[in-house]
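One structure coming up, written as structure tokens, with questions to follow.
Of the protein chains in this complex, one is absent; all others appear in place.
Order of writing sets the chain letters: A, B, C and D. Residues in each chain are counted from 1.
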Amino acid sequence: MIKIGVVDTTFSRVDMGGFAVDELKRTGTGFKVERRTVPGVKDLPVAAKKLIEEQGCDLVIALGMPGREEIDKVCAHEASTGLIQVQLMTNRHIVEVFVHEDEAKDAKELAWLAEKRAREHAINAYDLLFRPGRLVKNAGKGLRQGFEDVGSIG
Amino acid sequence: MIKIGVVDTTFSRVDMGGFAVDELKRTGTGFKVERRTVPGVKDLPVAAKKLIEEQGCDLVIALGMPGREEIDKVCAHEASTGLIQVQLMTNRHIVEVFVHEDEAKDAKELAWLAEKRAREHAINAYDLLFRPGRLVKNAGKGLRQGFEDVGSIG
Amino acid sequence: MIKIGVVDTTFSRVDMGGFAVDELKRTGTGFKVERRTVPGVKDLPVAAKKLIEEQGCDLVIALGMPGREEIDKVCAHEASTGLIQVQLMTNRHIVEVFVHEDEAKDAKELAWLAEKRAREHAINAYDLLFRPGRLVKNAGKGLRQGFEDVGSIG
Amino acid sequence: MIKIGVVDTTFSRVDMGGFAVDELKRTGTGFKVERRTVPGVKDLPVAAKKLIEEQGCDLVIALGMPGREEIDKVCAHEASTGLIQVQLMTNRHIVEVFVHEDEAKDAKELAWLAEKRAREHAINAYDLLFRPGRLVKNAGKGLRQGFEDVGSIG
Partner (left out) sequence: MIKIGVVDTTFSRVDMGGFAVDELKRTGTGFKVERRTVPGVKDLPVAAKKLIEEQGCDLVIALGMPGREEIDKVCAHEASTGLIQVQLMTNRHIVEVFVHEDEAKDAKELAWLAEKRAREHAINAYDLLFRPGRLVKNAGKGLRQGFEDVGSIG
């Protein structure tokens, strides 16, 4: 059976992993979920790799909420670079779901954004595994996760 | 038979992969195309690697349209770094076709640019596989993809 | 028996490794500690890798205090990138504990911060090895190491 | 027989590869040259790796002319990072010869600079292969390729 890893952080101010797991379950069946939590986004890459190599996950959703300072941007960049490396070492997709604290105007919008992006990327993860043709059909459609889609100009 | 992978994104506002496939077919024969679409540019590296290693592609064209924000520039940089790594892990060329939203003055020019660059890079991909001598003949010619060539000053 | 590596620097102005070792011992038992010190943060990655591969450490805590200049920020970024690479090469967590000199308003606060962050991350290291469920319970809680937690907005 | 790879780009406004080949031939004998051209600097790393691993080159000279925009600087950085990676994967030197368009005050100086730097680095490549002692003798001499040497202050 297909196994999906979900890993998030204690640094985040929203239980993003919880929303991802919930949305996966609403979207379809035929998979099991393996959940982990690490301190911060820089701990995500190795946690994702362990989910793939030690727990047999076929895909991982990695969620985090980088802060608003310059140093947080650097941490997010390091984490993203690591997550890409893991994908290349394992030939497995990792769907990165990062919400930067300064993307939202206040705590309420931030909580809304984190939940919405986590849910929409959970569907992307599901599509990568079970419905790749649905993604091809949406090529160039200007889709966004969280805020509104910008749409196609083709 | 030679196999060319084409992978683009749902984030892009133009079906760049479609234009690349069309141009490949106008340019020559002797190859098959394998098409994939992923959510965003950071998903391109592993998708390209899977096209090479799991689908046997000899070359991949990876297309995306990074946004105009600072965070989009960082994502594009991470994606490009990953695409170079894939090339080094597989000894296969990946022709990266990125069009940044802020390269064009409006949506109409952006759509034009995305199509033109996708088409011209599809020809580069074809040349890398079938006509390497044509590239050597153009060494130092100041060629550009999309906007006008700047030409040689030699 | 579980082995935890602790590596810090002579560049740091606080004996951060000493505090990490002390806190580990207050937190639990069932592990041995292997201690190393290197000149600066850029020496940490290979030292951590040697602790894992040559000394058999199951996890490493890597501590450093980057300076306040632009060049120090670059060094910290290079070190962090290296520490993530080591984790991916070994499938072992490395808990990075960096305190930037300009995070604190004076030497007194800096000393306090370096000790507090080293201690709190030592507990994170312990949890990753012995109490992973405790981390999952804290997913999205807005935890910080050093300064006060910012809390959940979920 | 020693084999030297030379790879440049169609993006460059000067046939830098041609100058490198010419200078190699003026400098010595005992080697063969293998020439390639790719679209842009980001295509250089894999081309260099293929020259080493598929064509048996002992050293590669990789030449390019990044543009004056911020995005061009990022591309050059990505290419350089890739060229270093190739060296570490193959234990072969790659002599990178990049001339940034904004290094020169006009097209005439740019053409002069590109030729001069290509020629002087071709000699460095020759020395790395055939005269390493000549480099040691010049340690700390403040040598530059293209513009004038700045000299030693020792």
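Rule of thumb we're sticking to: a contact is a pair of C-beta atoms (placed from the backbone, for glycine too) under 8 Å apart; a residue touches a chain by one contact, two chains touch by 3 or more.
Remember, it's a predicted structure, so these values are computed and weren't measured experimentally.
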item	value
Hidden partner chain, touching residue among C:16, C:59 or C:128	C:16
From C:24, C:59, C:110 or C:153, residue that would touch the chain that is not displayed	C:110
Subunit D residues touching the omitted chain (full complex)	73, 77, 80-81, 83-85, 87-88, 91-96, 100, 121, 124, 128, 132, 135-136, 138-145, 150-154
Contact set of subunit C toward the excluded chain (per top definition)	8-18, 35-39, 42-43, 45-47, 49-50, 53-54, 71, 74-75, 78-79, 81-82, 85-86, 89, 107-108, 110-111
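Note that only the chains that are shown with their structure count from here on.
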item	value
Starting at subunit B, fewest touch steps before arriving at subunit C	2
Equivalent-chain rotation between subunit D and subunit A, CA atoms, steps of 5 degrees	145
Subunit C and subunit D, separation of their C-alpha mean positions in angstrom	40
Distance between the centres, which are taken as Cα means, of subunit C and subunit A, whole angstrom	25
Residues of subunit A touching at least two other chains	81, 85
Topology of the chain contact graph, where touching chains are joined (line, ring, star, complete, other)	line
